[in-house]
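Missing here: one protein chain of the complex. Every other protein chain is in place.
Labels A and B are assigned to the chains in the order they are written; within every chain, residues are numbered from 1.
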Amino acid sequence: MLLALLALDLAGAAPAGAQAEGEEPAHSVRGILIDKKQTRERTDDVPVEGAEITVSTAGGEEIGTATSDAEGAWEVEVPGPGRYTVELDPDSLPDGVGVAGDRNELELDVNPNQRRLIQFDLGARTRDVTTTFDRFLQLGFTGIRFGLIIAITAVGLSLIFGTTGLTNFAHGEMVTFGGIMAWYANVDWGLHFIPSVLIAVAAGAGGAAAMEIGVWRKLRRRGVSLLAMMVVSIGLSIVLRYGFQLIFGASPRVYAAYQGQDPIEAGPVNIAPRDLWSIGLIIVVLLAVAFVLQRTKIGKAMRAVSDNRDLAASSGIDVDRVILFVWVLGGGLAALGGVLFALNERISFNSGFGLLLLMFAGITLGGLGTAYGALVGSFIIGLFIQISTLDPFPAVPPNLKNVGALVVLILVLLVRPQGILGRAERVG
Amino acid sequence: MDWELILENGGKALVGTDAVVFALAAIGLNVHFGYTGLVNFGQVAFLAMGAYGVAMGVITFGLSFWLAVFLGLFAAVILAVLLGLPTLRLRSDYLAIVTIAAGEIVRLVLRSASLRSSTGGSDGLQAFADPFFDINPLPTGGTALGPIHLGDGGYGFWIWTFGPNTTWVLIVGWGLVGLTSLMVWALMRSPWGRVVKSIREDEDAVRSLGKNVNWYKMQSLILGGVIGALGGVIFAISRQSVQPDNYSTALTFFAYTALILGGTARIFGPIVGSMLFWSLLSFTDVTLRQAVVNDKIPGDFLTGTRVGIIRFMLVGAGLVLLMVFRPQGIFGDKKEVAIGERG
Partner (left out) sequence: MSGADLSKTSGPSLAKAAPHEGLERVPGVPKPDPILVADSVRRTFGGLTAVDVDHVEIQRGTITALIGPNGAGKTTFFNLLTGFDKPDSGRWTFDGQDLAGLAAHKVARRGMVRTFQLTKSLARLSVIENLKLGGTGQRGENFFRGLFKPIWGAQEAEIEARADELLVRFKLDHMRDEFAGSLSGGQRKLLEMARALMVQPQMVMLDEPMAGVNPALTQSLLGHVKSLREDGMTVLFVEHDMDVVHDISDWVVVMGEGRVIAEGTPRDISADPAVIDAYLGSHHDAPLSAEEEEQVLAEVEEAIAGEEAG
């Protein structure tokens, strides 16, 4: 299988655009199309020449076209900042090269004075060479990874709900926070990726602890109702999300490390090494969380508090300390989930909010307030989202795949509101 | 600093179309959240039903404008039933989760490229409200009596002078605000309102007294949703266009902030809240932009986009601070809230 990527490390030096002669345009969309021939060696790279690219406004009005040159570079000038659609004509690509997942139409925002770089994931023309079953396996693998990422973020949300009764709508922002912190450490400060992850997780845990001590503990002491706290959490979520946008900007970003890895072929499935590492890491972390819950004193205390807070308090358990620990744990897990999500996709100020809705779907599916339910439910949701886009079946258009998960959420509530692993509540 | 401009904009926003739309959205939320205790985090979906009902009714289905308005309101009823059936018998978090998800679903579906032929995709739909403006009774051409304008290029008084079409939208919009508020008032003094308010306090107690709690919650969800959809109708008409990205989750929380600012479970709470909210928002918005223009704040720090972002942050912060420090709203009585928390 072929993998062709726009090489980010070339972007800075990109000299040759279709209009590179003379003055550079103030606003443009540009890129370099390269067929990397499945290898890491630069010498194997073959620029894709003669591919046709059309740029339109978000309204569908065509602005200009470009054809990639001998270096694979192209550039289309646009009138100013705004949202544009970029379409790569798949028929203009050489035989055997196609756009991965048929994502040959991309939408993007051009900021003021930006020559916006855009990347098409060029790969083998999957439709021609793979069977449905192969695609099922590939989507299944992606689904497992995605499901695990949702799961690792959702466990914290579920534990917080279990111990405090609060549905924390700002949990998505804790995920975003982790992803962004790792970006700053990795790209801005130029650290290696692994210390960047550690910094992000520490920051996530610390941020969550600060929120618990600075906000939630105070509100609990004041006797503020859970309903009111839920509204407060949504307010916090808005402040944080747009605060991230203010500082981090609106456009999604990628890490400096582990981009454009050559995949390992496992039968029909292509696996990037970073995805294998992500999956392994999540499994190890989740096992560790399960160990903490089952075997350690603090874990038992956590379960006691979620089972019956008053009884736990009267049995001498320091409920505030347990809740603080839950926030720290949840914040750290959310941050780690954010980093791993961004490692594979990209990180932007609202990544976490999108994930939050999927976490809710997963937690509801598994049973509100049960940590293991959250794990299982989230895993199923992630898998479902990916598989639902499988081609010949009533495939959900990829841009609507999250909608499918949310519809599942509503159906689950109709049929089995307590979720797969949940139990009915006692009244009175 | 052009203080005149800042104050004029702030003053105009008190009664402008945004204030009308959010007053209706907040009246609906007040029925849900203030009176019944339902946490609807997807009010925007109900507005979208009203707005897209009108737009798609006229453009996609070729209905008459007035029929399309009813289509929008009917769509809101259907949405309320769909969201309510699975969630209203469960604890309140579920409604919150499902409604916030529904808000996103509606927006994503409306902007999906696959449905572009019906919904207009991310561009939305335009020019469907002509019949509304055709029956505008306000004549063009008229006189001015001092600061009062009667058709000489606008209608109104002093800074509150609007063009004939906007004035027509405002008359109908505030008329609807008045009518719906009257209806909510009549309901809330009735035994129906007593049941609904009791559900807010403790639904099991209400069940134990023989009231069909889930059915009342459903009625409340439908009523508030339809009022929200009316807001969406006005929103769509006032712009003669609908665009999916105008219906983002943030809109719901603008309405929440407006409601809590004015005071929940009060008839005038959402109205006063929405007026103040938009006035304050316009005031800070124009002040910040003026400060940039006049170099009070370095322009490279505070670009136009950033003013927009800061505005969102201010709303979020306002929501948090109000919920924590003045949950009774700026005019409310602290005693009632204290009792609610204790009980």
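Going forward, contacts are C-beta pairs under 8 Å (C-beta built on N, C-alpha and C of every residue); 3 or more make two chains touch, one makes a residue touch a chain.
Because the structure is a prediction, the values reported are computed rather than measured.
Novice: Sort through A:I282, A:I317 or A:L343 and give me the one touching the missing partner chain.
Specialist: Of these options, the touching residue for the absent chain is A:I317.
Novice: Write down which of B:G193, B:G263 or B:P327 is the residue touching the left-out chain.
Specialist: Missing-chain contact among the listed residues: B:G193.
Novice: Touching the hidden chain in the full complex, which residues of chain B are there? Just list them.
Specialist: Answer for chain B: residues 183, 186-187, 189-195, 197-198, 200-202, 204-213, 219, 223, 335-336, 339-340, 342-343 touch the chain left out.
Note that in this section only the chains that are shown with their structure count from here on.
Novice: In the complex formed with chain A, which residues of chain B make contact?
Specialist: Result: residues 37, 39, 41, 82-83, 85-87, 89-94, 96-98, 100-102, 104-105, 108-109, 112-114, 122-123, 204, 249-250, 253, 256-257, 260, 303, 305-306, 309-310, 312-313, 315-320, 323-324, 327, 340-342 of chain B touch chain A.
Novice: In their shared complex, at which residues does chain A touch chain B?
Specialist: 58-60, 107, 112, 161, 167, 169, 219, 222-225, 227-228, 230-232, 234-243, 245-246, 250, 353, 357, 360-361, 364, 368, 397, 399-400, 402-403, 406-407, 409-411, 413-414, 417, 425, 427-428
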